[in-house]
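A single protein chain has been omitted; all remaining protein chains appear in their positions.
In this document, chain identifiers A, B and C correspond to the written order of the chains, with residue numbering beginning at 1 in each.
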């Protein structure tokens, strides 16, 4: 009875070529990044000053650039991981789809943030989505390690380095939710800048023997 | 007189490399999935409570996730099929375009469902489109088998397993249309959860010798 | 003085691998086809009958399917051509971009047709854009032949067959403009059905010795 299923699994359940998965993921990353611009609407000006209106769109430009950069960094992290992942399983494909579901969702919290940047709920939703994206990326890495999908060139130190530095973004986003709730939403958005020093610090910690 | 036409067909009508077809299909799947987010609109709040408004968008989030997951599962089924389809014919390309026409259409019934989830006509349209997508996938599989396009490693048992389990989704969607008509639209949407036990059952039936 | 320019041209002006051009074209075709669905808007119903409103969207569904199918047929024609085009020149890339500029434009005349299907100007714009797309496809084929970019397996008979049958669509679209002007816009849209018998006829003519 399990004969057909096991033959099916041998044929379909896993494979060595991650090319189509990587390609598909790239497409979703690229489309999500490019759709972000649709949230920046041409202002309606009658008799007013267009130049001033364009400057007033600063929150829109910032939200666009922020989400574009964060998705780009996630793409780079994904790119690096799949450079050393030498095969796939159904579970890896599922985890990857959870990641893509969240990445494709980013235009919504981005639009929300650009319109309601001083509301706690916008900041919390944005930080939650982007933080969970980081967690899923790291889960994929841990899963790939345990499932024996990583290239032999990835030693234990490098594995831990990637795993540790991958948790910096989720930690800062989690902290920013607390800041948004207890200090203020705008302070919450500024706290995202902690990603820069925290990344440098994590780099030091996880390269220590 | 048929000479030119037969030389044309030999050159253009079929081929061994399914790469460009697979690539093109992937692009359509990826774009359809990523466009789903455009239906979730930033709420207009003046003086109200943004947090509450964001919670009220639950039907939008659910419809987004539901369609994303169903398209993702269809992509996986497509991916698996083309892993063992070793060539193409004009008819296979046509069937594939019927599939893509329906996949690219999914954002419309999804938007409809998120706005009118308790109306029978939304539920019926959604179930029809997604059900027919499953039927077309299975038709492609049957066609590929009869046209001799499948890899020799696909034996009769595995072929029937894929054909049989591919009909679970269409059957549940057909049933949900009856439920929506005779019991109620919301009950129709809940009946989609039957896909999970029905898949497990089909797995048992089609792995029996 | 022409030394640098000729070295530049030797390096950059042409090449054997059409892969990236084909890939890029596929992406534009796929995105244009998938964006078509954005023109079908969820109806606003208050107290009315949603089922009836959904049936009233028939022109939208038809325009969606029509444009999807015509772009798909153009993709297939493009796919076939690049299957036997063995290299590229800057001029071929330019012609291809003219094609893509028109393909990416199709969502606009499609939306226009679905909203103003009984107006001569919609029908004329639609027929013009789709007809010129066919002309550019055939120009690319003629150019590739004259520039010696076709595979040796394409003999004169097959070359003429592709060139001749590629002019059926433009001819029917040109005729439909006359029909829209002198008989009526709706008759103009029906005349597009002539593509089917005209294709069969052309197939006979161009396979005659």
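Please note the rule applied: a residue touches a chain if its C-beta (ideal position, glycine included) is under 8 Å from a C-beta of that chain, and two chains touch if they have at least 3 such contacts.
What you see is a predicted model; the values in this text were computed from it and never measured.
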If you put the missing chain back into the full complex, which of the shown chains would it touch?
-> A, C
Which of these, A:36, A:85 or A:123, touches the one chain of the complex that we don't see?
-> A:36
Out of A:10, A:72 or A:183, which touches the unshown chain?
-> A:72
Determine which one of C:7, C:52 or C:204 touches the chain that has been left out.
-> C:7
Contact residues on chain C toward the hidden chain run 1-5, 7-8, 11-12, 15, 20, 23-24, 27-28, 31-32, 35, 38, 93, 97, 100-101, 104-105, 107-108, 111-112, 115-116, 119-122, 125
Please give every residue of chain A in contact with the chain that is not shown.
-> 22-23, 26-27, 29-31, 33-38, 40, 42, 45, 50-51, 54, 64-65, 68-69, 72, 75-76, 79-80, 83-84, 153-155, 157-158, 161-162, 203, 206-209
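The definition used in the following text is that only the chains that are shown with their structure count from here on.
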Draw the chains as points, connect those that touch, then say whether the picture is a line, ring, star, complete or other.
-> line
Taking each chain's mean CA coordinate, chain A and chain C are separated, in whole Å, by 37
What whole-Å value do you get for the distance between chain A and chain B if each is reduced to the mean of its CA atoms?
-> 26
Where chain B touches two or more other chains simultaneously, the residues are 23, 27, 31, 35, 38
